[in-house]
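In this view, the complex is presented without one of its protein chains, the others remaining in place.
Every chain is named by a letter (A and B) in the order it is written, and numbering of its residues begins at 1.
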Amino acid sequence: MNPGVMTFNVLCLAVPFSVAILLAALGENFNQRAGVFNLGCDGIMCMGAFVGFMLPYFLKAGPMAPYGNLLGLAGALGVGAALGLLFALVTVTFGASQGIAGIGLQMLGWGLSGTLFRHFVGGVTGVEGILAMPIPWLSRIPFLGGVFFNHNPMAYVAFLLVPASWFLLYKTPWGLKVRAVGTHPRAADTMGINVVRTRYQALMLGGAMAGLAGAYLSLAQAKMFSDDLVAGRGFIAVALVYFGRWSPLGILGGALLFSIAQSFQLSMQVWGIKFPYEFAVMLPYVLVIVVLALARKARQLGPTDLGKPYNREMRF
Amino acid sequence: MNKQRIIFGGAVILAVSLVAALVVALVLFSIGASPLETYKTILMGPLSDVFGVTEVLVRAVPLLLVGLGIAISFRSGILNIGAEGQIQMGVLASTAVALALPGLPKGILLPLVLLAGALGGALWGGIAGWLRARLQVNEILSTVMLNYIAVQVHTFFLRGPMLDPNELETGSGTPQSMRLPEAAIMDYIVPGTRLHTGLILALVAALLVYVLLWKTTLGYRMRAAGAGAKAARYAGIPVERYLVIAMLLAGGFAGLAGAVEVTGVHHRAIEGISSGYGFAGIVVALFGMLHPGGIIPSSIFFGILLIGADMTQRSAGVPANMVLVLQGVIILAIVSAQSFLRNSYAQARLFRWWSGFKPKKGAQP
Partner (left out) sequence: MTAMLEPISELKLEGITKRFPGVLACDGISLQVRRGEVLALVGENGAGKTTLMNIIMGLYRPDSGSLFVNGEEVHFRTPGDAYARGIGMVHQHFMLVPNMTVAENLALGLKQLHHFMWLDIKGAARRIREVSERYELPVNPDAYIWQLSVGEQQRVELVKTLCLGARLLILDEPTSALTPQETDDLIERLQRMASELAIIFISHKLNEVKALSDRVSILRHGAVVFNGHTVNHEPAELAALMTGHEVTLPRNEGTGRPGKPLLSVKNLCVRGDRGNLVLDGLNLELRAGEILGVAGVSGNGQRELADTLAGLRAVESGEILFEGQNLANCSPRAIIDAGMGYVPEDRQTEGIVPSFSVKDNFILKDFASQQFSKLSFLRRREIDRHADQLKAGFDIRCPSTSTATGALSGGNIQKVILAREIARGPKALVAVYPTRGIDMGAQEFIHSQLLDHRRKGVGIVLISEELEEVMNLSDRIAVIYKGKILKTLPAVEATRERLGILMAGLTDTDSPPEPAASALPSAGAVHE
């Protein structure tokens, strides 16, 4: 096969793969920038995927059918924000250990989405979902058009969110507050910034974005829901934030690198290269570990108060 | 001091149980089940006959072993979320040894098989420990990833190299290993039930973990490394080494749990053999206050929950995933309650907030 065509195929496949982890990681970046390490991201994605799927599924036959997808997305954003709020209550207000609490939230989201799915839907069914939308003119550009402008509308949204979240972090008052409470919350407090409120807001935004990422999986990518739809992508997103050194652009790079590896692995099977299936499936997870091992130096650049609860009255 | 700790622990458990019961009741209500009925089935159902009780204990054995390992790792300052994968590696290693040495007498083979399981799990846990100690890789993320990898490795072996030849012949192709030789299978304690001698093994292990953590210098070192890594370093304790040791031990206990499942319950390696024990073990350990004396009752309690959830799925149609929800809520509630009850500032704040609603008369002069 022509190497050019092979590259083209790999890249075309990589872009849709990157959307869910990119959305979730951009959200997680807000959490971590504000000083909270949310490992429950995966569980939030499960719930986002379920709600995003369920609303259009139930509205399929009714008069609301045309708005099913939009309502699904709104529901996913809402449930994500609600779970972010719950996590904020546990980690910010009660000051619980964030690592373990994150695992709790992951189990909760995973278990709840499975329970509700089995009760309300039961078996495997599909939805029409959100269809791809090639951008007129741009999608016809040779090579680049196919790689970048021939995707699901949610993919465009996700990529636009990269500069948007950069702008939000570095050019707006809210971003300034988020960066301050994640690095030196006491300094922020003495300047009249409400640390608790800012962390709550960041966690809700991060949760909403994780919910959206889940809905992308069920509505745009798989067009169905199952227990293992998310398959640890939330954890991968958390790892990407480290890898991207807390910068939206770095996260985009990580997400693309990661999804290129994944689409390469799938393409290899298509090209008929003999490789045990199980090893191909585990490849992304191995990659995460490698990436984390390489990104270890990044720690000093990040929000230095990451993982520590803030208590105004606690003395030095 | 000790009395205070027990009161503290009791308060946490009580608060957590209440919150968890309420939240789950809400979920049950929303899917149209009666919370009270469901709770009754879950808690009473498994204990209604001898068989039920032995089944609870069969579930409690792996939970206890996994929970002990997790307690060691948490106490040593490393959060092991990877028991699920470590169990599967223990299953593979023990099955491989049992099938490779079928001729040995039971007195040699069974211990060897159990040891192999522990080593398999220890190796898998040790990877995460080493990554953390050497390369500062966050152990939560690495153990989660190792879980996903272990599932694939496990499946690969059961579908390929370790697949039962009979399955190939009959053509059903269920991914499972051959049945273990009799010499590698544990005895039953109560005839006619599945309760096996692994229970005794697990109880002895609990005692050993208690002695290890609180009576030996190794335990002292590991607890010091976990409770104050910086101070331990200044005192000449190589903290990184004990992180690795803690992960080896934690993985070892999870691997042992896998070996016990193979030799005691299933008598062969099958898919899905870990069945969530790895995650449930985290909850068991936290609910048992990371102390063997608490983990034993806590593992029995979660054994009841697991059996009870199966029963409600059959009788009331409540999906068994519900247990996962319950576990998640318990974790969230337990870490909240612990940090809240330890934080006198937060309590004072809550008290002020609460007394704000009352007339001023109640306030202290």
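Criterion: a residue touches a chain if its C-beta (ideal position, glycine included) is under 8 Å from a C-beta of that chain, and two chains touch if they have at least 3 such contacts.
What you see is a predicted model, and the numbers here were worked out from it, not measured in a lab.
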* Hey, which of B:G9, B:G228 or B:P297 is the one touching the hidden chain? -> B:G228
* Just one of A:C12, A:L176 or A:A261 touches the chain that is missing; which is it? -> A:L176
* **Interface with the undisplayed chain - residues on subunit B** => 1, 215-218, 220-221, 223-224, 227-228, 230-238, 344-345, 347-348, 352
* Structure fact -> Listed in rising order, the subunit A residues that touch the chain left out are 171-173, 175-177, 179-180, 183-184, 186-194, 300-301, 304, 312-313, 316
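By our rule, only the chains that are shown with their structure count from here on.
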* Let me have the rounded angstrom distance from the C-alpha centre of subunit A over to the C-alpha centre of subunit B, please. => 29
* So in the complex, which bits of subunit B are touching subunit A? -> 27, 31-32, 79, 81, 131, 135-138, 140-142, 144-146, 148-149, 152-153, 155-156, 159-160, 279, 282, 286, 317-319, 321-332, 335-340, 343, 345-346, 348-349
* Structure fact -> subunit B partner, complex, touching residues on subunit A are 39, 43, 86, 89-90, 94-97, 99-112, 114-116, 118-120, 227, 231-232, 235, 238-239, 242, 276, 278-279, 281-282, 285-286, 288-289, 292-293, 296, 299, 309, 311, 313-314
